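Up next, subunit A:
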Amino acid sequence: MQLELSIVKDLQARGRQFRLDVDVRTDSDAVVIYGPSGAGKTLTLQCLAGFVAPDAGRISLDGSTLFEAAQRINVPARERGFGYVFQDYALFPHLTVAGNIGVSLQKGWLRRLDDAARARVEDMLRLFELQELRDSYPSQLSGGQRQRAALARALATRPRLLLLDEPFAALDPALRDRMRHEFVELRERFKLPMVLITHDPADLEMLARELVVIDHGRVTRHDHAPFKADVPQGATALRVIPGGAAGARAA
Partner candidate 1 sequence: MSPTAVPLLLSLKVAGWATLLALIAGVGFGYLLARVRFFGREVLDAVLTLPMVMPPTVLGYYLLVLLGKRGVIGAWLQENFGINLIFTWQGAVIAAAFVAFPLVYKAARAAFEDIDSNLEKAGRSLGFSELKIFFRITLPLAWHGILAGAMLAFARALGEFGATLMVAGSLPGRTQTLSIAIYEAVQAGEDNVANHLVIVASAICIVVLVVSGRVLQGGYRRAFRY
Partner candidate 2 sequence: MSAASHVAFSVASSSSRPMRRRLLAGSVALVLAFGAGSASAAELIVSAAASLTNAFRDIGKAFEAASPGNTVTFNFAASDVLLAQIAKGAPADVFASADQDAMDKAVAQGVINTATRKDFVRNRLVLIAPSDSKTAITGLSSLSSADIKHIAIGNPASVPVGRYTKGVLEKAGSWVSLEPKFVNATSVRQALDYVARGEAEAGFVYSTDAAIMKDKVKVAFEVPTEKPILYPIAAVKDSKNAALAQSFLQFLASDSAQTTLTNYGFGKP
């Protein structure tokens, strides 16, 4: 995919000003956004998704403009065709797992699922091993199960880009490792481009083909794979092994 994300967003929170000013251009299919908390990573992803409108700039994917401040273009989130996995999964608490996955496929007021849609829900349940939990509610699921359900829900609409906000953060380390492997398989299977936010250096190593580091609202580093997982906690400096095409851009 070809992604251009050059945006500026000013925020005021608790009397303090925050300015997001990022410029990311990439044609990688696996972009990881890395950085300390409060850096602006989630805000960036939400702007990309269309949940938040930037104050200035431009967002385009594969040549089509999703946002252009100067020309007042702002494609609403519902039309961008992106899947989004939230940090706390944001599963609909009043719907079952099957309901969560299928709700986006329902047509009309009577909430019909045609045969194709029904088949897809079954596929998702099977793929993510959620068949036995199909009638369970999110509050009855474990963390890992919720994460799978959230993924299943996002993928049910066949999005063209998957956005994930720290998808493994709430899982314990063993589960995290397993999920990472499954995730790589999934990505291969669906051939789905993704942008993923993470804190975890291990995620970097396994998942990223391109790395964007954001700190204090700005991109401080933009590198290509491979990456060595040798990163002190929360730091913005990375050691890149020789051989990787280093395209560091200082902000």
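On the choice of candidates, all candidates are chains of the complex that A comes from, given by their letters.
Just so we're on the same page, contacts are C-beta pairs under 8 Å (C-beta built on N, C-alpha and C of every residue); 3 or more make two chains touch, one makes a residue touch a chain; residues count from 1.
All values reported here derive from a predicted model rather than from experimental measurement.
Contact annotation for this complex: of the listed candidates 1 or 2, subunit A touches only 1. Within the complex formed with candidate 1, the residues of subunit A that make contact are 46, 49-51, 76-79, 81-84, 86, 88, 90-94, 103-104, 137-140, 153-154, 157, 163.
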